[in-house]
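Step one of this worksheet: look at the structure below.
With one protein chain held back, the other chains of the complex are shown just where they sit.
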Amino acid sequence: MNLIVFPVILYLLSAFLIALIWKEDEKLSGIACLSFSILVFISVILLGKYVFLNERIIYFVGNWQIPIGITLMVDALSYIFLVVVNFVLPVICWFSNSYMRKYTKPGYFYILFSLISAGLNGILISMDFFNIYVFLEISSIASYILVAFGLRTEELEASLKYTMIGFIGSTLILIGIGLILGKTGTLNISDFMSAILNINKIQLLFILGLFISGFALKTALFPFHFWLPDAHSLAPSPVSAILSGLFIKVTGFYMLVRIITNIFIIFPESKIIIMALGLISMIFGSLMAIDQIDIKRTYAYSSISQIGYCALALGIGGYYGYLGAILHFIYHSFSKSLLFLNSGAIEYRYKTTKIEELKGLSDKMPYTTATGSIGMLSISGIPPFGCFWSKIIIIIAAIKSFYYGIAFICVIVSVITLGYFLKLKRNIFDSKGEGEKFEEVNFNLLMPMVILSILIFFGGLILLPEVKIYLDKAVGVMQNFSYIQIGER
Amino acid sequence: MVTNIFFHVFLLSMMVIGSMVAVFSRKLISSLVSLGTVGMLISIYFLILGAPDIAITQLVVEVLALIILLCAITGRDVTADMTSSKVYVFLFIFIFVISILTFISYSNFIFPEFGNTNMRVGKEYLYLATEKLKSANAVTAIVLDFRGYDTIGEATVIFTAIIGVMVLLRKKGKKDE
Amino acid sequence: MNKGMSEIVKTISKIVVPFIIIFGISVIFYGHLTPGGGFPGGVIISASFVLLLLAYGREKVLSKLSLYKSDILHDIGAIMFLSVSLIGFAGGVFFLNIFNKGKLFSLWSGGNLLFSNIAIGLKVGTSLFLGITLLSMARIIHKENKIEFYEKEEDIK
Partner (left out) sequence: MIVYIFIAFMFFIGIYGMMAKKNIIKMIIGMNIIGYAVNLFFIVLGYKSGGIQPILVPGMDIKEFVERAVNPLPQALVLTSIVIDLSIICFLAALSIRIYEKYGTFDLEKIRRLKG
């Protein structure tokens, strides 16, 4: 049962030990960070037995009961997020072991990498408002620093803009927590839920509004998305893989799921707000992604539109809506991280990510082209690959709850996504341009991409009955779990 | 402790004036100094509100923040031009008016009444700190034992910031530059 | 190369700094009895180092507490605080306070409060000093307007 705290402690320990001992040595710090992240993945797998045995684990830090101490809780939904996050992190760490040689002092990169992962895992397992805020702050500050890791002029300015907007988001969340503390006096979510009954609805609406705007700002939904293209496209590739693959999903989407489906249940109309925001950001992201000149900016805009997909699926609700949201989160994390690692491999050889300077990669870099095209086809929803299944389920959910217009828009947006990804694929991979060609990247850069593409290729297997049980449990959590049930027992 | 409301209002109005000077003054040094006065006033107000160790921390942290910002300013341009971008000003006035209206109309719903705080968990913390933990200072007991998991996150935040300063102030970002 | 402030400031700070450090240490050690604790004490100690830094200039202070030493201390403080919480695993739960609690107003009264206070004080004290010295080292040489550090190798070690 103590395994629940291991994801956070092991990453913190790895950050402090790398800072103490291996900071100057490039190779050793990379290997240490990789071994710690693999250890965390193993401990998360071992945790699974408990989670699915007795429905959820509740862990009192320091043996203090509900309202006094901090309680940690992992149920089916947060367990799926934990598994996906802690599978992609070692893969990215393996990729950055050889990619970060281009930067000076990569030891600091591994420290910040383990701090971001500690923050993400800390958010996923905690059940206490202020605890979520503190771990949100750790991962946000570590991501502000990592965006500016290359110390070039654009990266510094993108990091400045990202810090300002991230600070506003965190302050909104902190004011919401302050209001909760003021009115109910407790910080524990289940204690807050049991104290919720004697608060008037206007107070709750105000707190819900603050939380939704704060977390929507962190997940770059439509009105607050303008920081994302600069931050994600200028950061080093493994960092933008973490940011748009995992960071905006855990700090933004996971918290929105918790707040809308598990905490503020008495406001079902908040789902409509999220659906509207998701719809607009879906359309806006794909339209903006069409005429980009840089590979990573296209990927950044496409991740805005895919986050819109997840928010839309969350807003539609019902069994299929929630299932589509979780599946789209899983597949989009895999394929978007794959795409950013792919652009990193291209940049590793060609020193540029401008589309017109990259011609005819397929003849000299066959594996990079193969994995890159698998990622692109999967996000645009081609049948055998991953995101096709989640998009189909989201469209079914829209049709089942009679939103025919939304289902139609989903189809159009996935067609637009297919459009700009095919354009990208044709220009970079298949075109027969001249110019000097570089040979394939070495093994260390290639294997992470191959692993992710294999996972996407066999994406359909997740819908087999025996694997689907875990997904149904997570959907069940989203449908009828409320934190108040923990307080009763 | 001082109970009449006059003292609270006097300190708060001083703070608001100080922060106005800090934002609107032309020379950066004078705005930094007025920032220092705002921090000092807040530290005194914390004492009145019955939070002595927060007052100590606020006082010294505010001095260090002042020194950090002075390090950023010395040897660089010291005056800031006063023109502010028009678009943001209108956006700000719009947000300001909307939120003040909602604030005044719903304020007794949203904010708890000033004098009495909701001691739902606070009372148990006071009782447990003195009885179970035998520690006289309830705030330190909360920070380090009841909610010690937060303080680990807290220590990591300082650790991240210092690593950030080390990362940002190294000589060269990329090797091939 | 700044040689610190005027003679008056140097003599006064030479007198005052020991008292500030003692006050900071007392705030750390009696954190669970009197107002204060890990954070305020640590910040006071780093403020006293920064006062020395401003009064005497960087070379004298760095000769006593070089950046390398404060970097090591800063990591050791962090690991100490994490290990204080890991000791709780011996008692079965993550952050358990397994030491005996002692009498109400004695120094050893709060179980592991005292050790956490010391660890946090050490960490905050050295890390803020490290941050501020690094920030104050970034000077601009107006020749080619590039950041020119005084970070010569021996300065660091």
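The first chain written gets the first letter, and so on, giving A, B and C; residue counts start at 1 in each chain.
Rule of thumb we're sticking to: a residue touches a chain if its C-beta (ideal position, glycine included) is under 8 Å from a C-beta of that chain, and two chains touch if they have at least 3 such contacts.
Note that this is a predicted model, so its numbers are computed, not measured.
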| item | value |
| --- | --- |
| Contact set of the excluded chain (shown chains only) | A, B, C |
| Sole contact to the chain not displayed, among A:Leu151, A:Met193 or A:Leu208 | A:Leu151 |
| Hidden partner interface residues of chain B, rising order | 1, 3, 5, 8-9, 12-13, 15-16, 19-20, 22-23, 28, 31-32, 35, 38-39, 42, 45-46, 49-54, 57-58, 61, 64-65, 68-69, 71-73, 76-77, 80-81, 83-85, 88-89, 91-92, 95-96, 99-100, 103, 107-108, 111-112, 114-119, 121-123, 125-127, 129-131, 136-139, 142-143, 147, 150-151, 153-154, 157-158, 160-162, 164-165, 168-169 |
| Absent chain, residues of chain A that touch it | 130, 134, 137, 141, 144-145, 148, 151, 153-154, 156-161, 163-164, 167-168, 171, 174-175, 177-178, 181-182, 185, 187, 226, 229-230 |
| Hidden partner chain, residues of chain C it touches | 34-35, 37, 39, 104-105, 124, 128, 131, 134-135, 138, 140, 145-147 |
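Just so we're on the same page, only the chains that are shown with their structure count from here on.
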| item | value |
| --- | --- |
| Whole-Å gap separating chain B and chain C, where each centre is the average of the chain's CA atoms | 21 |
| Chain A and chain C: spacing of chain centres that average the CA atoms, whole Å | 36 |
| Residues of chain A engaged with two or more neighbouring chains | 12, 16, 19, 61-62, 69 |
| Shared-contact residues (touching 2 or more other chains) in chain B | 145, 148-149, 152, 156, 159, 161, 166, 171 |
| Contact set on chain C toward chain B in their complex | 27, 31-40, 43-44, 46-47, 50, 54, 74, 77-78, 81-82, 85, 94-95, 97, 101-105, 109-113, 116-117, 120, 123-124, 127-128, 130-132, 134-140, 147, 149, 151 |
| Contact set on chain B toward chain A in their complex | 106, 109-112, 117-122, 124-125, 128, 145-150, 152-154, 156-157, 159-161, 163-164, 166-168, 170-176 |
| Chain A-touching residues of chain C, taken from the complex the two chains share | 71-72, 75-76, 78-79, 82, 86, 88-89, 92-97 |
